[in-house]
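With one protein chain held back, the other chains of the complex are shown just where they sit.
Chain IDs A and B follow the sequence of writing; residue 1 opens each chain.
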Amino acid sequence: MASVTLPAPVAPLPVLISRPVGVLQLGNDLRAALVNGKDVQAWAEGSSGDAFGGQAADASRHALTRFSRRLDVTEAALESAVVATSRFEDRLARLSSQRLTLDGDRVGLNTALDDLRAEVAGASDAEVPLLQARADRLQQRAARLLADVVDWATRVADAEADFVAALARVDTFDDGRRAARDPGRAEVDGVLGRLGAGVADPAAVAAWWRLLSRAERQTVITEHPAIIGNLPGIPARDRDAANRADVGADVDELGTRVGQGEQLTSTERDRLANASAVSEILDDHRDDLDPRTGEHLLHLTQYQPDEHSGDGGVALFLGDPDRADHVAVYVPGTLSETGTLDGTLGNIDALHRAATDAGDGLVAVGFWLDYDAPSIDGLSPGELADLGSVVTPTEAAAGGDDLADYLDGLRASDTGPPAHLSLIGHSYGATTSSYAAHGGAPIDDLVLLGSPGAPTSTADALTSAEVHVGSADHDPVTLLGTDGPGGPGLPGPLGQDPAQDSFGGRRFEVDPGSYRVQDLLANHSSYFADESLDGVTGIVIGNDPDEVAGRQPGGYQTLDQLVLGSTVASGGEWLWERGNDAVDGLTGTVHDLAEGLLGLPYAFHPGR
Amino acid sequence: MRALIGVTVAALLLGALGGCSDPGSGGTDDAERINQLEDDVDAARDGVVHEIAAAVEAPFAGGTRRHSSCGESYAPRGVRIVEHLRFDPGPLGVEATVSTVAEVLEDGGWDVEWPANPAIVLGRLGDIEVRAVAGAVLQVDISNPDCVETGDDSARDFADRPSSDVDWPAGPTT
């Protein structure tokens, strides 16, 4: 057997003991505490002598002033810790990513060594020089890799040491006092002042944010989480940090008050319910990590707990839209609100998995629900007014404007080559998405699922983006746009049926759905499975799905025909068993809506 | 008739008939189906996923079981479990981790599917899918991608269950 000196295999890399997600969670907790502390500080400072100049001696005797100054010491210490935590988390995420690369190199090197060892075992003496030369090259490669590993391990140790030292600089009251008096301490007013009128321009916001120091960013996040968390142009990771802090602060404060037996106002109850629902989502996904960096996969990019008559506004992503190659935003429709996100989360989760499995670049899939999606919660008069909006495009149009702003923000905070951006609307959310596209939302693809109508008669008039349409034959909602006041084929109350051939969209294959009247609702909520999911996934990663023919006059069942036909096909048992109760019970409340749908005089009178 | 259809469709669109839509079989049948699903997920975790973790030498780091319905609130259709498990990286590297996971799945009688993403492998046995994603950490999901159909009330009750932390006893439990 030939004799060749081979290098030893490279041993596995050490595991990162401090993980990005552990540090992220610590940072989130510190920020949440700081938000409530800063709220108190803002009140105390505004009411104390510190708000008045030139009266220091007088003010220093004022108890509220002393309280404010003492609280400021804690605030300064927590600010320092938050900045150190943010820096540590970024370093660990980079180190985690680098470890993955180094480990890939290690596995590749060891595989090459195994291959060479096998060749050496069967080689003749004549082949030894060539094999030894290969072994020497592998030896050099191994030496470089080992040096890189040592360098990596050193950086891990440095990152930890720096973090520990940063905390140690503020771990006594005197340290905190020094931090509070530090002339280099970030001042939020000055930071915000630099943004000025640019706040309305996502590109200006993104440029402003890039120029801020880490300390300035963290100070603004904890001082104004509700602004930063919802400001188009701020990167998703920072919006997430701000919104998680805000959610945590809301749950902590309102929960504390409830725990003390205090009665909350109606607005506060809604806020607590929304904050709790979002908090639960964050907790449910705490173990879902970005496989490259080990950071949270979920980014909370919008949190508006008081909006939309208490329904709240929320948006989030699975993945980081600023770094992804393919970004998809899903807009749910009827009955969607912050407290009922189960189905919506399931939909984006299914799409994110399918698109990630495709392996065609990094993917971020999220939903946006920051408009007044028609909803009911019982049948109170107030809710009926909300419910009545379903047959008018008013909320869709208003929501479309806000949605377009949100999408502008995603474009502005994007890093690297512009992501391929898809907007996917379902039901009333499809109408809202259509309005956003019509308003100039900067998207590449628009996907309308179960759409009850679009505001233009053709896809070309709607947007310059590609328009894709998923409309199940047995989804009654998709037929609302073809059964308008003027008769079959003419626009309905929410606009034109985009599945019509004349609309000019790309209709892709979806399951037609069950032809039983009791399943019609389920047909409307089945677009994130089977062929439909395949089609949407393809669009999201930049592929064209298989097209099917659009609806032609006379070539499909109209709304009347579908309801009648499916009732008959179901043997009428559903209507017999449930229809009378259902219709009797609801006639008084939805009859006017039906009139509106059918083009009869719109006469909806909430509370009548 | 036109008005009646209008009422029905308006109600469908609004979901106002959600509580009146097909409640499914309900009762004992639903409970059995849900119990079976939970048992299947437990069996996958305690069996093949424990074997995977041992084979790739990846220590368990945490896990959550999430309960949800399949459709929207007005038409929940059925139930779905996603159990998400996270492991610290083992010594194998991404490629070898994925191929080892596939071997363990195949040895356990699971149908293995390789999506285009080389860091991911899927295994399917009956209603249950195991999806492993290798990277900076190893993440394994156990779920039922196809809805287990139940009545709407059962699905809503199931979706209301809080998420729970996953218990992970040391070593294979089968």
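Just so it is clear, contacts are C-beta pairs under 8 Å (C-beta built on N, C-alpha and C of every residue); 3 or more make two chains touch, one makes a residue touch a chain.
The rule we apply is simple: contacts and distances are computed from a predicted model.
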From "ABC-2 type transport system ATP-binding protein", "SWIM-type domain-containing protein", "histidine kinase" or "PE domain-containing protein", the hidden chain's UniProt protein name: "PE domain-containing protein"
Which displayed chains the unshown chain touches: A
Given A:L64, A:V128 or A:V548, the one touching the chain that is not displayed: A:L64
Candidates A:I17, A:A197 or A:L211 - the one touching the absent chain: A:I17
Touching the absent chain when the full complex is considered, from A:P7, A:G233 or A:G248: A:G248
Contact set of chain A toward the excluded chain (per top definition): 17-19, 21-23, 25-26, 29-30, 32-34, 36-37, 39-40, 43-44, 47-49, 51-52, 58-59, 61-65, 67, 70-71, 73-74, 77-78, 81, 160, 163-164, 167-168, 170-173, 176, 248-249, 252-253, 255-257, 260
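Going forward, only the chains that are shown with their structure count from here on.
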Computed distance of Cα centres, chain B from chain A, in Å: 22
Chain B residues within the chain A interface of the complex: 1-18, 20-22, 61-64, 66, 68-77, 80, 82, 84-86, 88-96, 115-120, 122, 131, 133-137, 139, 145-147, 159, 162-163
Complex interface listing, chain A residues touching chain B: 12, 15, 96-97, 99-100, 103-104, 106-107, 280, 283-294, 332, 334-336, 340, 342-346, 349-350, 353, 356-360, 374, 376, 379, 387, 390-391, 427, 452, 476-477, 480, 516, 518-522, 524-526, 529, 559-560, 563-564, 574, 578-579, 581-583, 585-587, 589-591, 593-595, 597-598
